[in-house]
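Missing here is one protein chain; the remaining ones are kept as they sit in the complex.
So, subunit A:
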Amino acid sequence: MFKKDITPGAKSKVKSSVQRTIRSKVLEQYPLLEPYIEDILPKKEQLDLVKLPDRIALYALGTTPLFFQHMDDPLLPHLTLIHRYPRCFPTLRIDRGAIRFVLSGATLMTPGLTSPGGRLPNDPNDAEGRYGKKELEAGEVVVIEAEGKEHACMVGVLKVGTEEMKRVKKGQACEAGHYLGDGLWSLSLG
């Protein structure tokens, strides 16, 4: 979505009724954020909407970007938000070899997730259960972590479900939504 550098468009204040809707949508999509929602989207503070190219809207609090959305698609969290609240989103892990492809904006391929360094839900190598027990469906928003790294490197929308990935073990897995170093990452709201 943001392979190129982007210039932010007009910034406008979000009406309080719309702000409430966004808040409830965020909670509906990411229920694990519930304990922190007042810190992330304080009721009393003014949320801004920044228009980005290709009909993408970015919601920000002051200079802090929070969520972005293409038209009426699901709200996707900005990576800095994920870094602050890492365990609150459905998460998968890629192996080390896939990192450099993801960071250059390539579509994430299934072998990066099914290889020994990758992690999917119910992974036999995931004793801690960090990647959950619930299989994810195509169309769900996922955060992508990386082997040997602490912080997430990408967030995107699944092209195929995780069960199918385990079966087929090839093909495209997840569209590059927003990744470390892309145009959205480099955007300054100052």
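Here are a few things to note about the model shown:
The working rule: a contact is a pair of C-beta atoms (placed from the backbone, for glycine too) under 8 Å apart; a residue touches a chain by one contact, two chains touch by 3 or more; residues count from 1.
What we mean here is this: contacts and distances are computed from a predicted model.
The protein name that UniProt records for the chain not on display, among "Protein farnesyltransferase subunit beta", "Actin-related protein 6", "Methyltransferase small domain-containing protein" or "Translation machinery-associated protein 22", is "Translation machinery-associated protein 22".
Within the set A:75, A:99, A:113 or A:136, the residue that contacts the chain not displayed is A:99. In the complete complex, the residue from A:90, A:117 or A:177 that touches the missing chain is A:117. For subunit A, the residues touching the chain absent from view are 35-36, 39, 80, 83-87, 95-97, 99-100, 103, 117, 128, 147-151, 153, 180-181, 185-186, 188, 190.
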